[in-house]
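See structure below.
All protein chains but one are shown in place.
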């Protein structure tokens, strides 16, 4: 979060945002599954101008053997930004930010995948960000849980990635790029829409406890909306209810 | 290949090249085998001012086991330029160019070595360029097939590395440094002198199909000449015909 | 060793050094063992303003198996400088200097640890330099042999790390930072106080053979003094004689 | 240890080849269906998605301001890289770029660079001070065989539809990148003892030699590469070169059909 | 292969939790003893050693002169890194930074950075030319559990007692670094099914989720991080946030007591 929010006007006089959204309104979300023929399962998520694509491979034998777990599968998750996904090109390779996001994304997914069904095996989850406009880690989490569902991996619940934040001392849902650059706080969460639990949580910036509570309320509301889109995407492929 | 060929005169009025060679004349080639006592087999090739030295180790057990092949040996080939081999010093370490050349050189040699004779084993081929004056990958391939022969590894045929190219809209054999810098195309090939087959081929620049055909004709002619020098080098050590 | 010693006055008119020490006087040394609860053995050495801390782990199973020795343990030694230990911050990571010091320190310790007692196992020795004021490799060796003793690993003898050097054409004991920067030679040694043998030796700069002999005489004298402090530190923890 | 399946597959491909058939029913010189989309990705100044059979590839173009090399003060630069990331197939593992991935990037790069389709002098802003660096990154998302041709196609299509973002860098007005020709790659693999065009994944499992040919607008050769174990004769090369001429011309038209959108 | 001991330990922790007890006898929201020393290390412009139960951590602050970024000509920079080196525990191995070590450094960094305790403009020497870069490095020496809180405490204590070495760099007189607040981290782990504050090593072996909360002087949130496998409810979060407020205030006083020495 930058500190320069004083200089940049992000809310209009009528209280709406620069792109016309209400404070508790998220960007448009589109989801498709089964987009990569070579993968066991795959998904494509567009949220605003973000594009996140995820491929799932496995369960397969985990090797080298020292990474195996006797009683469950291990999840091998990578979050990667394509070099052309950002304003300034980023060099290929796994930087510190990507490693941290990969770690916490893996831990979020481990909380819902029924890993105990596949002892000694490995499931690979590959998240590629092709276009980034703030909120890519959340789009990536949504894409990953859709690709896991598409691959037929059993899960306790889906996970929806969504963030709220604060701009000009106002809590708003789903920051876009300008809001992220000049905003005061960002609160990305990974929400299980059926159980109402959190499996992913980060935050940076400045939020009072009241502001935190409101931001999280927005996140839960949006998670329910995105969940409907996810269910519809699975239905579009599998012709029925949720996987 | 640079595009600035218009500025630099590479052919003299009598049609010969700056160093006096005819268009279809290669640089002098010298070859010795058995030059490195610690290696199973070794060879030294000087072509013009290029110096390529190759050591061969093996066949030995291939490990880690996951690189083993049940039905054949694997070739582990490295092409490396010494830091002092070029005009500007190059940093030690394996760059992208060296990795690509190592890969295609290995694939060329795999096409002639009787790998099926040594299941589960590995043969290491180490090519070191000590002085570079255009055409090092070809000198390296020649050196490697000589070192393999010196190590007593059975092969279907030797491989001769040789390149032709184009300067001032004229096809010429065996580009030297200036011709490579200011020329219009380069066509390096790996030729089996006995079978007449190609096991290595690259090209960059601009060649019409007719020019390609002439350049390849020059390559085949030179390969026959170099082959005689190779046979003589083996005879010098082993006192007889070709290995 | 810098060459600029002509410009910097390092000895006072009375023959003593800038910090008041005599030529054969070492900096104050303090030693404690058992300073890191998570380690099997640990030690803290302060020599002048240097701070070296060492943790020992093991003996434990050596893996991967290819590093195992049938007849003895292997020592895995790392010497590392904390980023804030030097005047200018150093980037985290293992540089060439640290790798060389780790190697020769390991070899010094291998000369005294009874490795044959623990076939197929590994002992890890982790030396961290928290503050550096010339002489860190010697402080690290002293700390390592104390941490090994604290971990109960049997040794033929302790090793004391100590250096002499040359400033203004005069041999002096235990160079401090200014003396190291502007001095003419440095002779760090690893001395076994009981056997009188050397297990570690480096030197750079310019020393005549006579100067070498005097410098080494100083090193042996200081080693005896430091040895007493080491024994006292072990006694302070274990309430008795030397481990 | 090699899995046994490829050997069985190899035999089947061999058997079919004897009847002049391919495992997916195509003719020897027939291409799979190819779909090309351009301009899809926010933040990329040029982008293309190629769906070539089961192969899916994206390419994106980015620009940066650079100081030119002292010996070429008016020349910008072009860089083309390909990443074979683990997203694309179960066989790709994470880690530093593999030899396969380096070869792929370099062969695509040479085809474009050596065709001369970008005039490096046209990338100059202030001689000796500021030039454009053009970077094409290719992201293989699904490897269903013949990724070389798909990557080459995505790269040139992204390049030919790229906008130079001069306004963002405060050096003039945005404008279309000048690309004077359309180099196209055609790849052939030995399958069942003979060469076929546009190998599918099963045909590549044989692991026999591949030949990659890049042809420019005038059907000149700009890049050649022989990969993998195996030998071929000059006569075989002459035959596939003829096929490449036809195929490259068709794909060049496909690229042209997406421009100016 | 997972060792069986953690499972037995997990059961014991579970059994104790049912009786509202912890394995080391503490209450659920009770902290282990914490000792803080500052200014110990020659060469570090600020330093702190934290002994937190069996955990020992050092932090050191170094300064460098930098050219500011063109778009922020008056702003210096702050960087915080943590190294989980093999010295700290038998479980840490040599090699490139692990994901655990990267997460640790980034979470501590965010807590300090986002609190705004360092005014980046105060690090300016000559606008557009020279600014200070402040680098905090944290060295974990003994991991006895809850290294996150120990690292956060060491980092802010080192920073709040740091001297800007202006004389050495010939840019004025040495002075105390201006740090306007004291962000403090509080970490919670699920052990035996419920969250506890300040987990010890045994409680961390369960491997269930952790929540790290950094609070500033006004009890605003500056950083949150959920780590490891597991889910939690908003109600659980509300409960631990209350505990964090009390604990952070106490530790903030501890830091204050070491200043001005």
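To keep things simple, chains are lettered A, B, C, D and E as they appear, and every chain counts its residues starting from 1.
Everything that follows uses one rule, which is that a residue touches a chain if its C-beta (ideal position, glycine included) is under 8 Å from a C-beta of that chain, and two chains touch if they have at least 3 such contacts.
Quick caveat: nothing in here was measured; it's all calculated off a predicted structure.
Q: Please work out which displayed chains the absent chain touches and list them by label.
A: Across all of the complex, the chain we cannot see touches B, C.
Q: From the list B:36, B:62 or B:146, pick the residue that touches the absent chain.
A: B:36
Q: Touching the left-out chain: which of C:100, C:169 or C:228?
A: Of these options, the touching residue for the absent chain is C:100.
Q: Among B:31, B:53 or B:207, which one is in touch with the chain left out?
A: Within the whole complex, the residue contacting the unshown chain is B:53.
Q: Of the residues B:45, B:132 or B:214, I need the one that contacts the missing chain.
A: Of these options, the touching residue for the absent chain is B:132.
Q: Extract the touching residues of chain C with respect to the undisplayed chain.
A: 1, 3, 65-66, 68-71, 96-97, 99-100, 102-104, 107, 110-112, 187, 192, 195-209, 212, 216
Q: To test your reading of the contact rule: which positions on chain B touch the chain that is missing from view?
A: 35-39, 42, 49-51, 53-55, 57-58, 60, 78, 80, 82-89, 92, 94, 124, 126, 128, 130-133
As a convention for this text, only the chains that are shown with their structure count from here on.
Q: Between chain A and chain D, how many steps is the shortest route if every step has to go to a touching chain?
A: 1
Q: What chains do chain B and chain E have as common neighbours?
A: Per touch definition, common to chain B and chain E: zero chains.
Q: Taking each chain's centre as the mean position of its Cα atoms, how many Å separate chain A from chain E?
A: 26
Q: Among all residues of chain C, which ones touch two or more of the remaining chains?
A: Residues: none.
Q: Where in chain D do residues touch at least two different other chains?
A: 97
Q: Does the chain-touch network form a line, ring, star, complete graph or other?
A: line
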